[in-house]
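Shown here: the complex without one of its protein chains, the others still in place.
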Amino acid sequence: MTKTKVAIVGASGYSGEELVRLLLQHPHAELSAVTSRQYAGQTLAQIFPKFSVYSRSKALRFSEPKSELIAKEAQIVFLALPHGVAAEYARPLLELGCQVIDLSADFRLKSADIYKDFYAHDHPAPELLAKSVYGLPEAHRAEIKNATLIASPGCYPTSILLPLIPLLKSKLIKSSGIIADSMSGVSGAGRKLEVDYLFAECNESVRPYGVPKHRHVSEIEEQLSGAAGEKVVIQFTPHLIPVNRGILSTLYLSPEKHFTNAAEMASLGEQISKCYQAAYGNEPFIRLLEGKALPDTKNVVGTNVIEIAWRLDPRTGRLIVMSAIDNVTKGASGQAIQSMNIICGYPETAGLL
Amino acid sequence: MTKTKVAIVGASGYSGEELVRLLLQHPHAELSAVTSRQYAGQTLAQIFPKFSVYSRSKALRFSEPKSELIAKEAQIVFLALPHGVAAEYARPLLELGCQVIDLSADFRLKSADIYKDFYAHDHPAPELLAKSVYGLPEAHRAEIKNATLIASPGCYPTSILLPLIPLLKSKLIKSSGIIADSMSGVSGAGRKLEVDYLFAECNESVRPYGVPKHRHVSEIEEQLSGAAGEKVVIQFTPHLIPVNRGILSTLYLSPEKHFTNAAEMASLGEQISKCYQAAYGNEPFIRLLEGKALPDTKNVVGTNVIEIAWRLDPRTGRLIVMSAIDNVTKGASGQAIQSMNIICGYPETAGLL
Amino acid sequence: MTKTKVAIVGASGYSGEELVRLLLQHPHAELSAVTSRQYAGQTLAQIFPKFSVYSRSKALRFSEPKSELIAKEAQIVFLALPHGVAAEYARPLLELGCQVIDLSADFRLKSADIYKDFYAHDHPAPELLAKSVYGLPEAHRAEIKNATLIASPGCYPTSILLPLIPLLKSKLIKSSGIIADSMSGVSGAGRKLEVDYLFAECNESVRPYGVPKHRHVSEIEEQLSGAAGEKVVIQFTPHLIPVNRGILSTLYLSPEKHFTNAAEMASLGEQISKCYQAAYGNEPFIRLLEGKALPDTKNVVGTNVIEIAWRLDPRTGRLIVMSAIDNVTKGASGQAIQSMNIICGYPETAGLL
Partner (left out) sequence: MTKTKVAIVGASGYSGEELVRLLLQHPHAELSAVTSRQYAGQTLAQIFPKFSVYSRSKALRFSEPKSELIAKEAQIVFLALPHGVAAEYARPLLELGCQVIDLSADFRLKSADIYKDFYAHDHPAPELLAKSVYGLPEAHRAEIKNATLIASPGCYPTSILLPLIPLLKSKLIKSSGIIADSMSGVSGAGRKLEVDYLFAECNESVRPYGVPKHRHVSEIEEQLSGAAGEKVVIQFTPHLIPVNRGILSTLYLSPEKHFTNAAEMASLGEQISKCYQAAYGNEPFIRLLEGKALPDTKNVVGTNVIEIAWRLDPRTGRLIVMSAIDNVTKGASGQAIQSMNIICGYPETAGLL
């Protein structure tokens, strides 16, 4: 089978580097171009010695990010760029016939107005919003299959949407009053030079940030509204914790049905269990925890897996759902490759197990 | 001024060790006895070399925990023992005329039934429950002053109660629907030999535990009910994060008053600000953050301070309050010494700044 | 191609778990038995949920470690057991016709006397010492090929031997006066319940231990003596640092040839460079760093690679060599599988890239 030629624009950040790692090992993809202004002219192996076990890393050199050249080299192009910048590349690459998988926030929202509300500037390519597909395979597999522009989800949204969508679709929980409390490792901030992300500022530190209107709220709400069939507004609080990778989200939910005794609770529990089994029982990257197990980021780091567990609380009547992902893999680059696999008709797990 | 003689029963765990650290430096206390079955006969300096800069550590030897001997040596006795065990020492020590400051959960609840519900065994000394005072100085200063048995609060409860009590007392928030999401450093588990707390199991890991009915819920609810004047039931989720010390709690609250525009939000914000200023403006250990600042455990570790910040969310109508403490200091040993200072009539900050 | 059936005795520790991880993904091996007294009867997926993405993990159950049963299930048996215990299994398994790859220290030394000197008890199976091959593929590939009993090297030894052997063989350095200063992550201590390895004791801590006669000195010296053709005695100091995985070793060496000016230094440098290129230029798991690069454990963690760099110091006349490995992979389980690949005639990198 001929391999699909793929390129990465912006391959020097954390999600770019993770794309490189996964694509160098991918059985059906050939990494044909990587761009980086900073590293142009140097080989992958020179910049990331750890990839030098793959011979391709010694041959492939970073190039300047020029759309025409990239389009000659690759059919599928991953954009691992800051938001706002990604759109500048998406437009010409699409016109040149590439399929684009964008890891930034640029095409995740359908509404340019909501984009402006959350990102504080006009959308750079509003005409493309209708075209883009939100690349959460477990929710939008069919649309992804035929998409030319994939907006790969944010890390927090992935950890929050996957547990919530089946519950909302099946009307097991109320769409109002949802609270998502999340903790993320520091790679989530990217390879950004700010004092806040220095080792000695993060180590032995835990802190909330972006309270109460983090940008990721916008895409979470748009996706949840789609699942619920009505407008959903959520409460979301991210926290920074001293790990390299991993997001843990704890979700506080109100079941539609009150349970006032053990039998009702058991019955509701069974419905929730069935709901998740029906939605995700065959998903290769979703691990529904059983028994006493609760999610732990260390069990998903480096993988494309999300762990999900839930508990009903008879004292408060609430449903607590907890999830864990690797923010750089399932929360970014792994998921983007999962979308690529769908587009190309490869097994969805190709290169991801 | 003569120093007060104090003893620590169970001085080899993390909170015992922190008591030793603080009391060796206390200007008005003399550490006259420390007990530890394991280390009996050895000096403090031998077991904890870092304390050897204090000459007292070279003279004072660990002894077996015998109430009669302790009572001869000390007027105030700190119990840093597992729950269930503390009560066995509290009774004889009180009878022998000591004042007891217990850091365990044994005397924090007024109700032996609730104790049994949460701790799964009968209360070992129910007759003492009426006598004990919950040692949260900012809430119970007057009762502490005259107490002979102090139940020093748990670490999670401290981080949750201090931000909530003024809001409930002033009826600014509803007493129902309160959610507390907390993250704790690993010292919170004590010097306990379990695989879960090994370095390689905690590092690069984040995980919830004790969902949905952690034992600390009982004392949180009892105290909140007291403040609200009605029964309060809360949702509480603790998480373990890879730091040595520190608790960060994020609280999701519903204001009594709806705010539907900017003016109403500003007005409510002013009320909240005044409420906290009135309650805590002069408290030496409460830092009400201003402007854009949010709590960060690294700013309180090693101190007896709690940091508190809050935000109103116009999108959801909620009030988010965040707090940070050192679980071993304000969450345990520092707070216990703060109670001692009150009992003895010392400046409340003595030995704690 | 039929897969080779392999078993792991003692699959619940860190190196056992890493064997499981690597063997579940190995293209030519079928994991047919895993033993653990503690977990007997449970599936791999139940104990290590993270492996549940591999269907084999749901079918394979831990069994009691009985040699006869293991020998029926597997041709190659990995022993991931404490030293002293491994020998008890090696003997019957060999008699039953298995090939044994032992990750403990039991068969690494040729001399039962030296074993007793360093391990403080009689060797449990001295008759097998002559039979065993030290499983450092880059040094003993040919012997490994035909071995039935492989003694897979220790983690510290791997990080020290690989950089030193070519230099000693080519007489570029003196065999006397060698100093090895190493730092290891905490997984090196195993899943052992000791206070010293609790998170709050290791985090924010660095400490030497086992000074000056750590057990690994014995196998390092025996192997170096073999390479040098004369008895080698080394100085070795291990340190514990707060990372999960990784060993960094810094080696202080005296070149045979003095260099007293820049030209002599350049000439010696060229010899060293050629020596390493000749020895390791084609080794898939040895990364000889160039230019300004120095080893960093984060570039090898999770891989079977060792990074090596060196510097000549014109001020002291010394050669400094530095190396980095993952103690659990190249330092234990990855290297053991590398030996298995050699024994079975598979590509040496099978399942390890």
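As written, the chains take the letters A, B and C, and residue 1 is the first residue of each chain.
Methods note: a residue touches a chain if its C-beta (ideal position, glycine included) is under 8 Å from a C-beta of that chain, and two chains touch if they have at least 3 such contacts.
Computed from a predicted model, the values in this text were never measured in an experiment.
*Asks:* Of the listed residues C:70, C:100 or C:183, which contacts the missing chain in the full complex?
*Replies:* C:183
*Asks:* Kindly state which of the options B:14, B:54, B:107 or B:346 is in contact with the chain not pictured.
*Replies:* For the chain that is not drawn, the touching residue is B:54.
*Asks:* Hey, which of C:69, C:85 or C:320 is the one touching the hidden chain?
*Replies:* C:320
*Asks:* Given the contact definition stated above, which residue among A:186, A:253, A:272 or A:286 touches the chain not shown here?
*Replies:* Answering carefully, the residue with contact to the hidden chain is A:186.
*Asks:* May I ask you to list the residues on chain C that touch the chain which is not drawn?
*Replies:* Within chain C, the residues touching the omitted chain are 179, 181, 183, 201, 203-209, 211-213, 217, 233-235, 237, 239, 241-246, 248, 250, 252, 294-298, 301, 311-313, 315-316, 318, 320, 322, 324.
*Asks:* Which residues does chain B use to touch the chain missing from this display?
*Replies:* 25, 49-50, 52-54, 204, 284-285, 287, 289, 293, 299-300, 302-303, 305, 307, 353
*Asks:* Could you please point out the chain A residues that touch the chain left off the display?
*Replies:* Residues in contact with the chain left out: 14, 185-187, 191-195, 197-204, 242-245.
The rule is short, and it goes like this: only the chains that are shown with their structure count from here on.
*Asks:* Taking each chain's centre as the mean of its CA atoms, which one is most distant from chain B?
*Replies:* The most remote chain is C.
*Asks:* Would you mind checking which chain's mean C-alpha position lies nearest the centre of all protein C-alpha atoms?
*Replies:* Closest to the centre of all protein C-alpha atoms: chain A.
*Asks:* Roughly how far is chain B from chain C, going centre to centre by Cα mean, in whole Å?
*Replies:* Distance between chain centres, rounded to whole Å: 46 Å.
*Asks:* Indicate the whole-number Å distance between the mean C-alpha point of chain A and the mean C-alpha point of chain B.
*Replies:* 39
*Asks:* Can you compute the centre-to-centre distance for chain A and chain C, using the mean CA position of each chain? Integer Å is fine.
*Replies:* The mean C-alpha positions of chain A and chain C differ by 37 Å.
*Asks:* Quick check on chain A: which residues sit in contact with 2+ other chains?
*Replies:* Residue numbers touching two or more other chains: 204.
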